[in-house]
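Apart from one protein chain that is not included, each protein chain of the complex appears where it belongs.
Going in written order, the chains are labelled A, B and C, and every chain counts its residues from 1.
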Amino acid sequence: MEKLVALIPLFPALGFLCITFLGKNMSKTAVGTLATAMVGISFVLASLVFSTQLHEGHATMVKVFDWIHVGTFKVDISFIVDPLSSLYILFITGVGSLIHLYSIGYMHEDEGFNRFMSYLNLFVFFMLLLVLGDNLLLLFVGWEGVGVCSFMLIGFWYKDHANNDAAKKAFVINRIGDLGLLLAMTLIFIQCGSLNYNDLMISGGDIASLGKWTTLAAILLFIGAMGKSAQFPLHTWLPDAMAGPTPVSALIHAATMVTAGIYLVARFSDLFAMSEMASQVVTWAGVITAVMGASIALTQNDIKKVLAYSTVSQLGFMFAALGMGAYSIAVFHVVTHAFFKALLFLGSGSVIHAMGGEQDIRRMGGLKNHMSITYWTFLIGTIAIAGIFPFAGFFSKDQILAHAMENNLTVFVLLMLAAAGTAFYMFRMFYLTFHGKFRGTHEQEHHLHESPATMTTPLIVLAIASTIGGFIGFPHAIGESLHVHHWLDHFLSGTVVAAHSHLDATAEIILALVAMGVAGGMIYFAYNTYVSRGINALEDEEINSGLHKLLLKKYGFDELYDNIIRKPIDYIASGLHHWVEDKALMNIVDGSGSSVKGIARLLQGLQNGQIITYLLAMIGGLIALLFLI
Amino acid sequence: MIILLISALLGVALLALEIFKLRSWMMPLMLISFMAILAGTAIQWGLAENIMNQNMISMDAFALKGISILTILAAFWLVTQHKNIQATGNSSDLYALIAFSFCGALLMTNFTNLVMLFLAIEILSIPLYVLAASKRGDQLSNESGFKYFLLGSVASSILLFGIALIYGATASFDLYTIHHFMATQNTHPWIMVGLVMMLVGFAFKISAAPFHFWAPDVYQGAPTPITGWMATVVKGAAIIGMFRLFAGAFEGAMSTFAGIIAIMVTLTLIIANGMATLQHNVKRMLAFSGISHAGFLLSTLLIPGFASQALMFYILGYGIASLIAFTIMQNVGSQIGEELHAFEGLAKKSPFSAAMMTIALLSMAGIPPLAGFFGKYYIISGLMGHYTWLTIIMVLTSVVGMYYYLKVIFVMYGKSENGASYTENGKLYPILGAIALLTLFAFSAFI
Amino acid sequence: MIALAIFSIPLLLSLLLFNSRSNSNKLALTGLMTTLVVAIVGKVLQSYGHIISLDVPLIDTIGFHFSLILDGPAFVMVLLTLIAGIGILYSIDKEIQNANRFYAWSMMMIAAMLGAFMAADALMFYLCYEWALIPIFFLILKWGHGEHLSKITMRFFLYTLFGSLFMMLSLLYVHQSMAHPTFEMNAMWEAGKALTAGQQGWVFAGLFIAFAVKMPVFPFHSWQPSTYDHAPIQGTMLLAAIMLKMATFGLVRWALPMVPAGIEEHGQWAIYLSVISVIYASLMALTQKRLKLMIAYSSVAHVGMISAGVLSNTDQGTVGGLFEMFSHGILAVAMFAVYQMIESRVGHDRMNEMGGIRTSAPSFAFLFFILVMGSVALPFTSGFVGEFLLLQSLSNTGLGLAALAGLSVILGAAYMLRGFQKMMLGGKAIAFSALSSKETMILSIAVIIVIALGIYPNILIQLIQNIL
Partner (left out) sequence: MEILHNIYIQHYLALSIALFCIGIFGLLFRKNAIIMFMCVELMLNAVNIALVAFSKMHGDTDGQIFVFFIMVVAAAEVAVGLAILMMLYRNMHSTDTDSLNQLKG
C-alpha cells in the first residue's frame, strides 16, 4: 500500500506539465477540471495511505532513485510514510483540491487562468515533496519549491510592481530562513554523517551525536521554520503576501505552506526535546508572535490583512505549543487551523468577489442578506477560530493553553490575551462585514450576489470540517468517557515526542470554561460596539491615539528593517563599488603600470646622449665593481 | 682551423669580387661558405678536442656549438637582409666588413689564449665601427658610429689593462695555465682587479647595465640591417666569449663574481625593460629589449654547472626572433617610418608581415609554445632554487616586457589607420616565414 | 590516441579555417560535434578497458611529456568545453566580419583549453593555459567594441600573464626539487608532497595567485568586468563559461594533490579570500544597473564559492566543485545568450529602462526565469547540487565561513530577482519580438540540462568520480 505514496506527488506534477505545455489549446473549464482532478486523485491515494497508517502506525521508506552519492554523502529521492507525513498529505491534498475547485470559479475571469492553475499544481507537488521526503535535503527541495511557487503566485498579477515587490520580499526573507536550514543540514551531516530521518531519529538515533552542537542545530532549524512560518522577527512578509489572489492566501499562506515550519520542528521533536534552550527560544518566539499578531489584527481594516495577522498569531500559538513540548497538539492545531482559516479566506474571497475587488471592511456591512451561504460558513469559521465549544478551534487552542498553564504562567497569560484578542478582532471584522447597513457605493450594492457553486461548495465542506474537525483530538476530560481522548496524540506518538497535558479533568474543564468565557465576553464587546451602537471603524486620519497608530503601522517593523538592514547593505555596496572597485583596485592595477614608467623616467635622464655621461657611467661602474670585490 | 680560414678568406674574396665586378656572386658565395662552415663543424663534431697552434685556439664541443649557432644566425641574417644591403649600393664593402666581423665572432668561440681573445674582439668590433657609420650622409649614423667607436675603444683598453694585470700575476696568456695557476696558487689581488676590468670590457660588449648606454643610441642610429647584425651575431659572439672565459678559465673566481653578476643582471633587466616602455621609436624599443635579453644571457653565468645549452638555445631563439623583427622593422622603417604609428594597420596592408612581427615579438616576450619561452624556461629553471629572488625579478620584468611588445601588436592589429602604403620586400618571405616558424615552434623540442 | 584526436580536431580545424572562406560556421560546428562524439565514444571504449590516453616524451632533458588523459574530471571538463563551445558558436546571431578568422581563433582557443583539461603533464598544462590567452586576446582586440578597448585588452592580458608566470615559478620549484626532474603528473604530485609544509605553502601561493587572477577572486578581479563588457559576446561566453574553469580545474588537478599540507597549514588565507570574494561580488552585483555586468559579478561570486569549497579539500568539495563548474559553464552561456537576445532587441541592457517583457514574450520569460532559479541555486536545478556540496565541504573548514558564503544565497536571490523583475515584469510593456527558433533552441537545451542535472545529478557525479 505504501508504494502508492510515490504516485501522490506525481499527479500534481503531471497536471503542471500538461497545463504548461498543452494548456494553450484547452478550454478554461478543461484546465480547471484537470488541475482539480489531479489533486483530487492524490487526495484519494493520500486517504488510502492514511487509512493503512491508522492500522499499523509505523514508518516505511519508499525509495524512488539515487539522488546524490558523493563519498560518504548519500541522499536519495525517497519518501517516508508515517503518521505525521500521512496526516499532512491528507489535509494538504484535501484542502488543496477544495481550493483548486474554488479557484475555478474565483479566477474564471482572469486571463492568466491557465498559469494560475499550473502554479497551484506545482505548489501542491512541492508541498507534498516537503512532507513526504525522508531526508532533510529532499525536505529542503520542497521547502524552496513552495517558496518559488509562493513567489510566482504572490506576484501573479505581475503588471503591478507592488505585487512583485511583495513577492520578492517573501522570497528573500524566506531565503534568510533557508540559509539557517542549509547550515543546520551541513552541521547535522558533519556531526551525524547522515540526513535521513531514519538514521537520525526513527531507528538510528544518530541525532544524539550532535553533542555540544545540539542547541545550535536546533536553533538553525528553527530559523528555517521562522522564515517559512512567519515567526517574529521574520514575520513581515506574510501580510504583504496577501497581494496574491485570495485562493493563494488560503492555500499557501494559511493552510499549508506556512505550517511547514511546524512540520519541521515536529519532525525533529527529538532534537528539540534534547535542548531546553532551543525550546525556550521557540516558545517565546511563538508567544511574541501570537500576541503581536493579535494586537495588530485588532486595528486592521483590510479583510485579508486581518486574516493574515490572525494567521501569524495562530502560528504563534502553534510554536508556543512546540516550544512547550506539546508537538502533537501543535500538529493538531495545524490541522484545525487549516480547516477554519482556509474557510475564512475563501469566505473573504467570496466577499471580495461580490464587492468587486473591495477589501476594506469599512466599505462593507450588511452582506448577510445578500450572500447567506458565505455568511453562515464564515460565521462557523469565526466561531471556530474564536475557540467556542464544540468547534474545531476550541479543542486545539484549549489544549495549548492547558500546556501553557502547567508549564509557565506568563506564557499562559500572554496566550490568553492573544486568544481574547482573536475573539474580538474576528468578530469585529465579522460584524463590520456582514451586519449593519451597507456602506459601499451604489453600483457595488447593486452588484452584490452570492458566489457560484464552485466557490460555495468548498465553503460548505470546509465549514463542516471546522465544525467536527476538533474531535480527532479530544481533551482528556471530555474524551475519557468516549475512550477517544488524545487519539491524535496516540496516533502521532510513533513519530513525535508524545506529551499530553496532565491536568486533571476538573482543571481542564475549568480552564475550558474560563477560555470560553473570555472569548464570549470579547464577542459580546464586539457585538455591543459594532452592531448595537453601530459604530464604524475609524478612518485612518481620524486616529489620534499613539498606540492605535503604532498598531496600525504594525509596530513599524517594515520601516525598521528598511533602515537597519536594506539601506545599510545598499549603502555599503555602493560605497564599496565607488571606493574599492572603481578607485582603489583600479588605481593599484593601473598605478603599478604608471609607476614603472615613472621609475623609467628617472633613468631616462641618464640616457641623455652625451658621451661624457656614458663614459662617467662606465668608469663609475668599474670603480663600483672594484669596491664590491 | 679550416673553418676559420674559410671565414677569413671570405672577406678577401668578397673584396676581390668587387674588383671583378661580380657583385651578383657575393650573396651565393657567402651562403656557400656559411654552409661549408656548418659542414666543417659537422665533420669536426665527432673528433676529440684538438688544441692547435701553441694553444691559441681549440675546437672543442663548446666552440663547435657556438660556431654552428653563430653561422646559422649569420646565414639567416644574410637571407633576410640581402635585399636591403644591395639597396645601399656599396654592398661589397658592407659584405666584406660583415665577413671580417663574422670571422672575429668565430674566433670568440674558440680562443684559448688571451691574445687571441683580444684579437677576436678587435676583429669583431673594428668593422662594426665602420658599419655603424656606413650611412655616409646621415648624421645619426655618423653619431652612432662615433659613439660606438669611442666607447668601444675605451672598453677594449680597459679589457686590455685587465689582461695585462692577469699576465702580470700569472706570467702567461694561456687560459689553461691561468686556470691551473688559479686552481693552485692563492688568488693574487692583481688577478681580481684584472678580472673585474675584463668583466667590464665584456659587459660593455654585451651591453649589460651600467655599461649599456651606448647600445640604444648606436642601434637606433646604425642602418637597420647592421643593427640586426649587432643585436644578434655580435651580441651572441660576445656572450659566448665571456662564457668561455669566465665559466671556463676563471671558474675558480666565479664564486666571488656571482654576486656582482646577479646585481648587473637585475640592473639590466629593470633599466632596459623600464626604458623600453617609454620609447616611441620601435627600433629604439627593440634596442632596449635587446639589452633586457642581454640580462638573461648574462644570468646563464649564475646557473650552477654553467648550462651552456641554455645559453646557446637562448641565443638562437632570441637571435632568430629579433632578426625577423628587424627585417619587418627595416621594411616598415624604409617605407613609412620608425615611429610606433608607422605600424598602424599593418595587419590589413600585409597580414604576413604583421603575423611574422607578432610571432617574433611574442617569442621575445616568452609566450609559449614559442622558442623564446623555452629559452627563458631553461634559464629560470636553472636558477630556480639557487637564485629564486632573481627568477621573481625576471618574471616581473618580463611582464613589463610584454607590455611594450603588445603595444606594437595593438598598433598593427588595432582599428586606427595611417594612409601610408606598404609593400612586402622580396619573394623570399614565404621561405623566411617557414624557417622562422620552424625554428620558433618546432625546434623548441629538439635540444 | 582518441585523446589526441579530441585535442587535434579543433586545432586542425582552426588552421583550416584560417584559410577557408566559406560557411565557416557549419564547418566549426560540425567539427565540434564530431569531437564531442569522439570524446563520448572514447569514454565508452575506456570503460571497456581500452587505452585512449597518450604519452609521448617530448624533451627528455627536462622530462616534458606530451601526455593526455581522459579520467573523470578531465572528461567532464572536456564535455563542458565541447557542449558550451557548440552553444557559443551556435548562438552567433548576426553576420560578423572575417567570420572565418573569428571561428578559427575560437577553435584554437577551444583546442588549447581542451589540452589544458586533458594534460597529464604540468608543463603541458601550463603551455595550454598560456596559449589559450593568445586567441582570446585577438578575439577581443579584433571583434571587441568600446573606445578604451586596447587599454582594457592590455590590462586583461598583462594581468592574467602576470598571474600565470607565478604558476610557472611554483611548478618549476617543485620540478627542480626532484632527483630526476620530470613534469609527469604523478611524479609532480609526489614531489610536491615531499616538500616541507612551509615550501608547499609558498608553492601554493604561487599557484593560487595564477588561478585567483584567472577565476577571478577578489581582489584580483579588476580586469574582469571591463573585459567581459567590451569583449564580443561570444568571447565573453568563452571566458566565463570555459576559460576560468581552467583555473578552478587547476585547483582540483594540480594544487590539491600536489601541496595538500601547504593548503592545510599555510593556505587557509586563500579560503578566506574566496569567501570574501563571494560576498563582495554579490554586493557588487547588487549595485549594478546593467545586465551584462550583473551576470559578470554573479559569476565571480559563483567561482569564489567553487574555490572556497574545493580548497576545503573534501570529497564533496572536489566533486561539488567540478559539478558546479559544469553547471556554471552551461548557465553562463545561457545567461549571456539571454543578454544577447535582450540587447539585440532593446538596443541596450540598462535594466531600469526596461519592463514588461514577459507580457510580450511569455515563453522567453519562462525560460529566463528557470535560468535565474538555476543561478540562485534552487533545488532541482544543477546549481543547487554543486552549491550545496561546496557549502557542505566549506563548513568542514568552519561553519562560520559557510554561513558567510551562504549569504550569497540571500544576496543572489535579491539581485537576480530584482533584475528579473525590472526587465520582465511591470506595467509598461516594451516592444519585444518573439524568440527565433535558434534562440529558443539554445535556451531550452540549457534549461533541460540544468533541470535534468538537478533532478538526476548522479550521472554526472559518477562520471566525475570515474565510476561509470
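Simple rule for what comes next: contacts are C-beta pairs under 8 Å (C-beta built on N, C-alpha and C of every residue); 3 or more make two chains touch, one makes a residue touch a chain.
Everything numeric here is computed off the predicted structure, so don't read it as measured data.
By the touch rule given at the top, the unshown chain touches A, B in the complete complex. Across the entire complex, the residue among B:88, B:153 or B:388 in touch with the chain not shown is B:153. Although one chain is not drawn, the whole complex shows that of B:11, B:40, B:221 or B:401 it is B:221 that touches it. In the complete complex, the hidden chain is touched by one of A:6, A:48, A:615 or A:629, namely A:615.
Considering the full assembly, B:139 is the residue among B:139, B:186 or B:421 that touches the omitted chain. Among B:173, B:296 or B:326, only B:173 touches the chain left out of the display. Residues of subunit A in touch with the missing chain: 604, 607-612, 615-616, 619.
Even with one chain removed from view, subunit B keeps its contact list with that chain: residues 115, 118-119, 122, 126, 129-130, 133, 136-137, 139-140, 142-147, 149-150, 153-154, 157-158, 160-161, 163-165, 167-168, 171-173, 216-218, 220-221, 278-279, 284.
Following the convention adopted for this analysis, only the chains that are shown with their structure count from here on.
Ranked by distance of CA centroids from subunit B, the top chain is A.
Chain closest to the overall centre, judged by the mean of its C-alpha atoms against the mean of all protein C-alpha atoms: C. Per-pair counts of C-beta contacts peak for the chains A-C. A separation of 79 Å divides the Cα centre of subunit A from that of subunit B. Rounded to a whole number, the gap between the C-alpha centres of subunit A and subunit C is 38 angstrom.
Taking the mean of the C-alpha atoms as each chain's centre, subunit B and subunit C sit 43 Å apart. Within subunit B, contacts with two or more other chains are made by residues 403. Across the assembly, subunit C contributes 158 as residues in contact with two or more other chains. Considering their complex, residues 58-59, 61-62, 126-127, 130-131, 133-134, 138, 141-142, 149-150, 153-154, 157-158, 161-162, 165-166, 168-169, 172-173, 175-177 of subunit C touch subunit B.
Taken in their complex, subunit C has these residues touching subunit A: 155, 158-159, 219, 221-223, 280, 283-284, 286-287, 314-316, 319-320, 356, 358-359, 373, 378-380, 384-385, 388-389, 391-392, 395-396, 399, 402-403, 406-407, 409-410, 413-414, 417-418, 421, 424-427, 456-458, 461-462, 465.
Per the touch definition, subunit B reaches subunit C in the complex via residues 309, 362, 367-369, 373, 377-378, 380-381, 384-385, 388, 391-392, 395-396, 398-399, 402-403, 406, 410, 413-415, 445, 447.
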